[in-house]
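Below is one structure, written out as structure tokens; comments come after it.
All protein chains but one are shown in place.
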């Protein structure tokens, strides 16, 4: 930790702060600068108490306290310099091939799901997405089919060979969702619901962790740390748009998350342009950008009839538009030297 | 719903959209304006499918779709024109008296908790706050004492008569937390964890619902709707700061939430200036503002020794500072005509 | 400056960075911590080149660079420990009396302006606000009366004795606006238009500097530094709401700016609740909060007939509502021990 003193601190005050730093287990190291005195407090920040309370304890003396260590460990590149890959029924995420996860926002019926599954498979997707439990802003909106939706997803897997990714909403459903799903999705609203992350991690299934609406990169990595530190090495991060002042799009898709996650972590990075833009007509451009910037997979909402969708109709692509997207993506996938 | 057409739409396209609006259960009503044609789709938005997918379905025709109904019902002033009050062991929240909830961020030990409880009671607080389960950004930080912390809170209640507010983190602990607590707090990170809200609501205990870091007012009211629509009428909203671009404070306390919640809802509004500012030295000013603007209660972090705190030391007040705050608040409480 | 190294840096790389630090005029001071090596670069950050480029120059070696000095000087409390006051025609801003600046968003006509001036004076305002040059989002909106508006303001001053605050939009008008105005307002959109700040400062008139929509506190103070460092000591800061994700209000009024500016600077702080909330019905509550938190003045939009207003009708108070506001503010002004 670095402790910056205010100007003109008395010797007595300085001694009191140094004593406190030592009492909390750090070794203080004083640097007298031109305009400020700065103290380096030497000690492991991850095992010692934070010194940030010094600002409150000594308001006349301490101007600011800055940590120097990164707080995440297991998800970091330092811990695992090579890229991690995740093998889901033979489909490898984080490898040379860019994987496409596609399907409806919500599972609504057998006809809707199987029709979509076949269409996205035909266009080149390898993983089927679909929500059986839906987190809805209002209690009066469609909340998903629950276990019946999970069973339909399993049926679609049997019939198409696609792997399944679906959202887990409740700790109480962790076992059930893990029973049916190949990848467990943690949604944006639960990105810092740590009890849910722990429950999901403990199922042993690969976890797709969406970024929260206002989750900073460091906090997102630390949320991922909850998965790895609970014994589950199969984590992928998924950027889906952050909340900003802009109202033209529902969220602002932060594509810089792709190179940043690649820099900081060994875990694969997935881009969800459907939630990000909230508009089907922007999805195609977003996918091209994501691929060009190095995303390992895309998560795309496809619905046989968006106008009929029970949730988020505005952002789902029709199968034809999805097939066109897949065709248009090809040159970009080649340009990044992937498949 | 209001559907705005693009300019120069053909008769054929218009008919197709009108047909779709009817098929989804609305009665279309056309207004031909100077620059745009606008369709009012008449029907209950809360029971019919959204028309927002028209933008995707007819991208050449439909420019935008705007809902006209408010989506929240039970929490609204319209549903309950008078202010609601919540009676917790004889302490009334939402009435003439401004209630002060104070105590440590985390319950750490019997000595720490009881010492704080006595100090805040002596200074005029009526409700003791303290976290037994702590949501921490990093898995390597102190996660709370769990049930042992709840037992200490119960002991502090027995010894001081203060009511208890404490956070619920996990659906699995709903019964347990309800057994010990008088008010169940839902934290900012779980503000849209709807399963947790439902579990909390079903215990029947009063719920203090914090605003999420990037939760809009409407979404916050709708999250509250999950409590009331699950049979629990005892809801209070708690503003604790939103996430903005500003880095001087940890969050930006949005005090306008006080008059806005009062306008839109009958439920009491509580202000938490400690989380909001992240700096003990701003807490006093924030409390004065909150009281002046009409807050029903304040939630303030107090720790016998902030430097020793296992969590969030920088923002906790020492008992002496808290007593001074209580004294300084008096003229403002009188100025709003409350006690 | 503090330079944090990545883990496991070679001796050779370390030497290269230290050499660069010296070359840029700083004296490096090495601290070997448990997990990281940290270098304190001793030297005046305000006169030396920034070391932030070390991150780019030595991407494999340097993890981060953190400045330790505050970048503002003349506006800081350190430079001038007592509160500054500004005397405008005998009206003192920053003293014991809370000053009320009120008037229409735009000057529209003699009748409108003089009517408003008399009404706000009768209710207790001491300074008349009114825009003669209006910064409008669209070129098709009313842009203000220009010099004719300034003349009307001067006439209103003659007839009522109120001082005048009005916005300067263009460097070319600095002389002209200074000729008529008692206080020159720099609007939010121009908060970092440094050429305009310099031109305004050089007129010698007191400057009211609004915070930009996304200006951080430090940047705002530095913008103020442009005024003081150009020889004008009469600066007041004005918070008017920042841009956030919230859409219920037009902006989010950040009332924490009051105690923060008071902590960091000696300059008076003014609150503009009209722009902040964008809704006349929230203005009263905002004013109470601002007064309670220590604001030195309020800037309030009042229009004889808001529905007729040529700009921003929704947020202007009618004279009757303004008079009621003034009456309701009294107990809060007394509660802070001011007049």
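We just call them A, B and C in the order they show up, numbering each chain from 1.
Here is the rule we use: a contact is a pair of C-beta atoms (placed from the backbone, for glycine too) under 8 Å apart; a residue touches a chain by one contact, two chains touch by 3 or more.
What you see is a predicted model, and the numbers here were worked out from it, not measured in a lab.
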*asked:* Checking the contacts here: which visible chains does the omitted one touch?
replied: A, B, C
*Just one of C:57, C:79, C:122 or C:320 touches the chain that is missing; which is it?*
C:57
_Looking at the full complex, which residue from A:101, A:156, A:223 or A:242 touches the chain that isn't shown here?_
A:242
*Mind listing the subunit C residues that contact the chain we can't see here?*
20, 24, 46, 49-50, 52-57, 59, 71-73, 135-140, 169-172, 189-190, 192-196, 213-214, 219, 222-223, 225-226, 229-230, 243, 279-281, 306-310, 313-316
*Spell out, residue by residue, where the missing chain touches subunit B.*
2, 4, 7, 29, 31-36, 38, 40, 42-46, 64, 66, 68-70, 78, 214, 243-245, 247
*Can you list where subunit A touches the absent chain?*
214, 216-218, 242, 244-249, 252-256, 258-260, 263, 276-277, 281-282, 285-286, 288-294, 331-332, 334-336
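Here is the rule we go by: only the chains that are shown with their structure count from here on.
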*asked:* Measuring between Cα centroids, which chain is at the maximum distance from subunit C?
replied: A
*Intercentroid distance (Cα basis), subunit C paired with subunit B, Å*: 30
*Please work out the Cα centroid separation of subunit A and subunit B, and write it as a whole number of Å.*
25
*How big is the gap, in whole Å, between where the Cα atoms of subunit A centre and where those of subunit C centre?*
37
_Junction residues of subunit B - those touching two or more other chains_ = 214, 281
